[in-house]
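Attaching a single structure in structure tokens format; questions to follow.
Of the protein chains in this complex, one is absent; all others appear in place.
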Amino acid sequence: MVTKTLGLKNRKILFIYGIISVILLILIGIPYFLNPYLLYVLSLTLVMVMAVIGLNITMGYAGQVSLCHAAFMGIGAYITALLITHGHSFWLALPIVIVVEIGFGIIIGYPSLKVKHMYLALVTLGFGRIFYVFVQNASDITGGPTGIGDITRPGFLFIPLGSDLRFYYFILLFTILIIFSAMWIAKSRWGRAFKSLRENEVKAAMVGVDIRRYKLLSFVLGAIYAGIGGCFYACLLGYIGPSGFTDVVTFRMIMMLVIGGLGRLEGAILGTGIITILPEALRAYEQYYILIFALITMVMIIFVPKGGIWIIEKIITKIKSISKLGDSS
Amino acid sequence: MISSLIQVIIGGLAHGAIYAIAALGFVLLYTASGTVNFAQGELIMLPVFFIYLFFIVFELPLILAIILTLALSALLGLLIEKGAIQHLLGKPFLTIIIVTFALSEFIKYSVAIAATAYARAFPSLFNPTPFSVKGIILSQEDLGVIFTVIGVVFLLYMFMKWTKTGKAMRAVAQNRNVARIVGINVLGIIALVFVINGILVAVGGILIAPIYFVRYDIGVMIALKAFIAAIMGGFNKIQGPLVGGLFLGVTEGLVSTYISSAYRDIFVFAILIIILLIKPEGFFGIKEEEYTV
Partner (left out) sequence: MILKGKNVTKKFGDLVAVDSLDFEVKEGEILSIIGPNGSGKTTLFNCITGIYKPNDGEIYFKEKNITKKPPYLICLSGISRTFQITHLCPELTCTENLLLSIQEHKGNLFSRLIHLDESEERKKAEEILSFLGIDRLKNDPAGSLSYGQQKLLELGTVLMPNPELVLLDEPAGGVNPTLIKRIMDRILQMNERGITFVIVEHNMDVVMNYSHRIIVLDHGKKIAEGLPKDIKENKEVIKAYFGG
């Protein structure tokens, strides 16, 4: 009766809030039931969600090809690792990473103003490679193939966050903040401008959208989110190496986005969850899962381009219409 | 010293020849079907395994092993065209990149599971004894690679210039829609190009087997170099990827020897990015009148 009086639109909002609340409760309560390894997997998933949300802005909303997203994450991770192992605070690293990512976002985004599609794909791929070769070889700075270790976790206002449990909640809090910020961007005029880039660039230009600026912006935002993810990644693992930021990792993030739903925030979260948690939860050989996910990615992007989120929504609509039929009879 | 410089250049040409043949296949595919084949590296890696299988494991005579490798690779190209590429024609570019990228990962890890990460060795098909000409030491391997690739490319060039099918291929590359209207079986041509690509990468694979070992991940860097070569040379006709590949190989060799071996890739990519920003259509490419927004 309550839902009837609120009207149809409010009912949908109530439903969504309901689901979100349930998910939140689960995320808050579940650590107590998980062993340390699974808690680590969950923490890692949240960290990857941060990065993939960034990829969703660049590739999902604005439609720009970005095959170096792992490198953006790596920049954040390495800067954080270096600062922390030299005695500085995580809270100093975070703003520095954001500024540096803005810079790199502009540098990498600049070619997107000149070249498109395949050429852009190669430039971004190239940048990812440059980053990898650099951290692999500049042993003095980056520790080379062995990377950087002994990264201690930060504290917050004199509350130590070193324990896995506390750090998990810390990550959860930031992930929620990041999700909110991404929702804000999507709803704002920025979000609409990004989408217009993807939908019809010529039309967008003809209605006054500064294409160059928004393209750069999409790369910058993507880089910032990936960088923040990188900061948390470094502290979560305690050690980082070049192998964590290869083009394979970039591709894995693309898979997460495509399987969840390219261009949808919920899709980014869903896809990341599936690809990170599923293999761990089912304890199968990782290599088989890559095969399966690669196959699913291929099939999905062709036949179900709107992704897993779309499938779920269709199922919910189907269930609703069936239950409505039940009601009327 | 001049002689060591020439040695470096010849070595570079040999590597470059491989990039060239991979780039050529890549460019042919793109101009004929509009699809970017990000799985090209894996299509080179597979024939390496094929030749290993036929020649080393099954101990077949070399000629037979080579023929089987070429045939199997050509068949694979056809399968990929029918299975994946046909669905991609006309789809947005992001989709094509993602699918072929996913395909490359799929192939790579299938092989990784089947063959493990163990790197197997493959003997050189040429006489390993180096010989010297006027003080310059040349390896028969390098020369063999260069001349084989040039020979194959020449054959392809002849095919495309003089045969009816070859001319149809050129028509499709120029303008698919017009070719269709004129009555050319465009889909058939696209399938043919995939078969040709299969043969080209098989030749490349057989040539690189001794150099790169037999392992699931050798396709990755070659593919990247092939793409770079294609862009440097331009997506135009056959000269583009050929010159692009050779240029890339020589540049790589020079940078690696005289500047730095570890950071070689960084220099190469930096050159690529510069070329892309200054002359994106490459050495031989035609500048498309792109609308500006």
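Letters A and B mark the chains as written, and numbering starts fresh at 1 in each.
In the analysis below, a residue touches a chain if its C-beta (ideal position, glycine included) is under 8 Å from a C-beta of that chain, and two chains touch if they have at least 3 such contacts.
None of the values given here were measured: they were computed from a predicted structure.
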Across A:Leu46, A:Cys68, A:Ile185 or A:Met256, the one contacting the chain not displayed is A:Ile185
Contacting the left-out chain: of A:Ser43, A:Ser196 or A:Thr276, that is A:Ser196
Which of A:Val65, A:Ile211 or A:Met300 touches the missing chain? It is A:Ile211
Note that subunit A touches the absent chain at residues 184-185, 187-190, 192-193, 195-196, 199-200, 202-213, 217
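The rule we apply is simple: only the chains that are shown with their structure count from here on.
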So, in whole Å, the Cα centroid of subunit A is separated from that of subunit B by 34
Subunit A contacts subunit B in the complex at 59, 63, 65, 67, 111, 114-119, 121-123, 125-127, 129-130, 133-134, 137, 201-202, 204-205, 211, 247-248, 251, 254-255, 258, 262, 285, 287-288, 290-291, 294-295, 297-298, 301-302, 305
The answer for subunit B against subunit A in the complex is residues 30, 36, 38, 84, 87-88, 91, 93-95, 97-99, 101-103, 105-106, 109-110, 112-113, 220, 224, 227-228, 231, 262-263, 265-266, 269-270, 272-273, 276-277, 280, 291, 293
